[in-house]
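This is the structure, below, for whatever I ask next.
Only a single protein chain was left out; the remaining protein chains are all shown in position.
So that you can tell them apart, the chains are marked A and B in the order they are listed, and the count of residues begins at 1 in each.
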Amino acid sequence: MQEFHWALLIFITGGLVTAATVVMIIQGHRRYAAELSERHG
Amino acid sequence: MKRRSWLSLSGLSSLLAIAAHATEQEAPSTPSWEVGAEGFRWIVYGGLFGLLLATVVLLAIWFREWQKGKLW
Partner (left out) sequence: MAEPFLAPGIAWMLVVLFSVLWIALGIWWGRQGKGDADDFMLAGRNIGLALSTATLMASWVTGNTTLLAPEFGYRNGLWGMFSYALAGLGLILFAPLALRIKDLMPSARTSGDFIRLRYGRAAWWVFMVITAIYTLGFLITQAMGAGILLEALSGFDYRLGMVVVIGVSTIYTLFGGMRAVVGTDFIQSLLIMVLLLVVAALAYMRFPSSDVHQALIASHPQRLNLLLPAGLLIAWNSALFSMGEVFHSNIWWSRVFASRRTVVFRSFVLGGLGWMTIPIVTGSIGLLALASKLEVPQVNMVFPVMTAQLLGAGGAALVFIVVFASLTSTLDSLLASTADLLAEDVFLKLFKPEASDRELKLATQWMVVLLGGLTLLLSWPRLDSLASVLFFTGALVASTVWPVACGLYWPSASRSGAIAAMLAGTACGLAAYWLIAPYCAAVLSAAVSAVVMIVASRFWPAEFRWSQLQEEA
């Protein structure tokens, strides 16, 4: 049981870090895409 | 980051925590979740089909760009 909990903790941390990175990149990209479309009218 | 993304992140983490708690409750010994025959077939043949698709798509793009002389 102990081993499983450790693994789960690391799994959740890894999932969260990955999700946060994905969110950060998508937000940055959206802002950038909006800027681009503004610039080109 | 905007509030929405913090919200979604905290939502996700609480979901994971609940899931973790649930698995803990249901199985007193080390929990397990085995993929069934159907799921296994999807994974194996899905991967194979994906590779076939990737190969065909790559060749198709190459052919189109080659015809237009736009490879590089």
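The rule is simple: contacts are C-beta pairs under 8 Å (C-beta built on N, C-alpha and C of every residue); 3 or more make two chains touch, one makes a residue touch a chain.
Small disclaimer: the values here were computed from a predicted structure and weren't measured.
Undergrad: Spell out the interface residues on chain B facing the chain that's missing from view.
TA: Here the touching residues of chain B are 1, 23, 30-37, 40-41, 43-48, 50-52, 54-55, 57-59, 61-62, 65-66, 70-72.
Undergrad: Which parts of chain A face the unshown chain closely enough to count as touching?
TA: 3-4, 6-8, 10-11, 13-18, 20-22, 24-29, 31-32, 36
The criterion applied here is as follows: only the chains that are shown with their structure count from here on.
Undergrad: Cα centroid separation between chain A and chain B, in whole Å?
TA: From the centre of chain A to the centre of chain B is 15 Å.
Undergrad: Provide the residue numbers of chain A that touch chain B in the complex, in ascending order.
TA: 1, 3-4, 8, 12, 15-16, 19-20, 23-24, 27
Undergrad: Taking the complex as given, what residues does chain B use to touch chain A?
TA: Against chain A, chain B makes touches at 1-2, 5, 8-9, 12-13, 16-17, 20, 23, 29-31.
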